[in-house]
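All protein chains but one are shown at their positions in the complex.
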Amino acid sequence: MVNTLYTIAAMIGLAALLLAFVRMIIGPGAANRVVALDVMTIVSISLIVFLSAHFGRGIYLDIALVYSLIAFVGVVAMARYLERGL
Amino acid sequence: MITVFIVVLSLVMIAAAVLAVQQKSLLSAVLLAGVISLLASILYLVLAAPDVAMTEAAIGSGLTTIVFLFALNKIRKQGKHD
Partner (left out) sequence: MELAGAIVTLLGSLFLFLGALGLFRMPDIYNRMQAGTKATTMGTLLFIAGLAMGFHETIGASKVIIIILFVIFTNPLSSHALARAAHKAGIPLAKETVKDDLAADEENEEGAMKGTQEGEEL
């Protein structure tokens, strides 16, 4: 019962990743793709925490921690690039 | 259920790679390369290699994107001078 609920939650998260990737495909211009990449990174952090809980290894959480820092730096760099001048 | 993860992430990775090659705009191609690196990191995590996944996250998704953006910025400045 509980495991079924967790599985359903993970599948809905995977569907959210796919929907954000559809915006990545059709998005007109690079700015829409930057927004889609941001959303995909945030959803991936959730999925990494889910995989860490599913495998029962606490050390996998470090990757989610690294990603939550890397996503911030990358999006700010892309914003500076769009603003004409890195 | 882990099989569903692997299949979906691999298919999205292949689609992102094909789109990154066919893209006209260079910034969009760099972003799609970032998507490939992100999904590869999750796949390494599924395959029980957390150190490789962390390296892929830090280098493939962070450093490579920023270095590509610096290079594109230099190209744009040079094109403005000439």
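The chains carry the letters A and B, assigned in the order they are written, with residues numbered from 1 in each.
Rule of thumb we're sticking to: contacts are C-beta pairs under 8 Å (C-beta built on N, C-alpha and C of every residue); 3 or more make two chains touch, one makes a residue touch a chain.
Please read these numbers as outputs of a predicted model, since none were measured by experiment.
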Problem set entry | Which displayed chains the hidden chain touches across the whole complex | A
For this session: Can you list, in ascending order, the chain A residues touching the missing chain?
Result: 1-2, 5-6, 8-10, 12-13, 15-17, 19-20, 22-23, 29, 31-32, 34-36, 38-39, 42-43, 45-46, 49-50, 52-53, 56-58, 61-62, 64-65, 68-69, 71-72, 75-76, 78-80, 82-84
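Here, only the chains that are shown with their structure count from here on.
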Seminar exercise, completed: Taking each chain's mean CA coordinate, chain A and chain B are separated, in whole Å, by 13
Seminar exercise, completed: Per the touch rule above, chain B residues touching chain A in the complex are 1-2, 4-5, 8, 12, 15-16, 19, 25, 27-28, 31-32, 34-35, 38-39, 41-42, 45-46, 48, 50, 53-54, 57-58, 61-62, 65-66, 69-70, 72-73
Problem set entry | chain B partner contacts - residues on chain A that touch it in the complex | 7, 10-11, 14, 17-18, 21, 24-25, 29-30, 33-34, 37, 40-41, 44, 47-48, 51, 54-55, 57, 59-60, 62-63, 66-67, 70, 73-74, 77-78, 81, 85-86
